[in-house]
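A protein chain is absent from this complex, but the other protein chains hold their places.
Moving on to chain A:
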Amino acid sequence: MSTTAPNLVVPHSAASAAHGRPIVRLDHISKTFSNGTIALKDMSLTIGEGEFVSLLGPSGCGKSTALRIIAGLGEATTGRVEWPTMSHDAAGKPEREIGFVFQEPTLMPWATVFKNVWLPLRLHGLSKTAARERVMAALEMVGLEKFADSYPRELSGGMKMRVSIARALVTRPRVLLMDEPFAALDEITRQKLNDDLLRLWEQFGWTIVFVTHSVFESVYLSSRIVIMAARPGRVIDELSVDAPHPRGISFRTSTAYSDYCRQASESLLSAIGANDHL
C-alpha cells in the first residue's frame, strides 16, 4: 500500500520522531449515505501523537467524511474509531480532546471575536472572567489580540479564519482537525496562514489532521500524506514527507519539495480511471 520513503536522505526532525504512540485509529471504516452513495470504503488509518497528517484527494473522495467521523460528527456505517490514549466519560464515550476548523470560518456574526473564541469554554460552563486569560492567549497565538472586540464582519477572510483557529485552540486540544481550512483564501493569505500554522505546530506539537485538495499545501505542511481517490472514496497511497522543520521558503523551493509533489501528483493521477470525466 505505502510507497517506500524517497531515497533523498534528510535528517529526521524532532517533530516527526515524536510520533509513535497512536492517538487515533480508524479500523475498516465505511460510510454509505442514505441515498446509496458510498462516501468511504474500508478506510484504515493510524495516526500517531504529534503527527501532521494530510488527507489529500479530489472532491468526493471522502476525505471530509473521514474527518467528520474522526470528530464524531456522524457515525461510520461499519468499522470503528478508537482513541487508545484518551479517557472515557461516564457514558463510555471517549472524551475527544479535539478542535475542529471548518472550511468556512463558521463564526457567530452577532458575537464579537472574543465571544466567538470563548464559546467552547462557555459551553463547558466557564464564565467570561474565568475564560479571559485562555481566550486572550488563543487570540495571541493567531496574532489577533487587538481585535477581541471586533465583529466578524469587520475582519478580512484570513482574519476570520484565524479567529476560527483560535476558537479551535482555546480548549487546548490534543488533536486539531482541519477541513480544507484555507481553500477559500487567496494564495498569499493562504501561504501566510500555512506558515503560521506550521510555526504553531512546531511549537506546541499537537496532532493535526488536515484535509486538502492541494498537493503543494499537503507536501509543505505534512509529515505524512494519505492520498485518496473517489467513487468510491478510499485510500490509495501514503507518502511520508521526511523534510526537517522548521520549513520555510527554502524548503518550498527545494528539489526535495518538488520531488515529493511529483510523487503525490503521480499517485493521484494513477487513481483517475479512463472513464472518469473530471
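Couple of notes before you dig in:
Everything that follows uses one rule, which is that contacts are C-beta pairs under 8 Å (C-beta built on N, C-alpha and C of every residue); 3 or more make two chains touch, one makes a residue touch a chain; residues count from 1.
Here is the rule we go by: contacts and distances are computed from a predicted model.
According to its UniProt record, the chain left out of view corresponds to "NitT/TauT family transport system permease protein" among "Outer membrane protein beta-barrel domain-containing protein", "AtuA-like ferredoxin-fold domain-containing protein", "Deoxyribose-phosphate aldolase" or "NitT/TauT family transport system permease protein".
Residue in contact with the omitted chain (choice from A:73, A:130 or A:272): A:73. Listed residues A:106, A:191 or A:265: the one in touch with the omitted chain is A:106. Taking the complete complex into account, A:122 is the one of A:25, A:122, A:213 or A:231 that touches the chain left out. Within the set A:152, A:181 or A:233, the residue that contacts the chain not displayed is A:152.
The chain not shown here touches chain A at positions 71-73, 98, 100, 102, 104, 106, 108-111, 119-120, 122-124, 151-153, 171.
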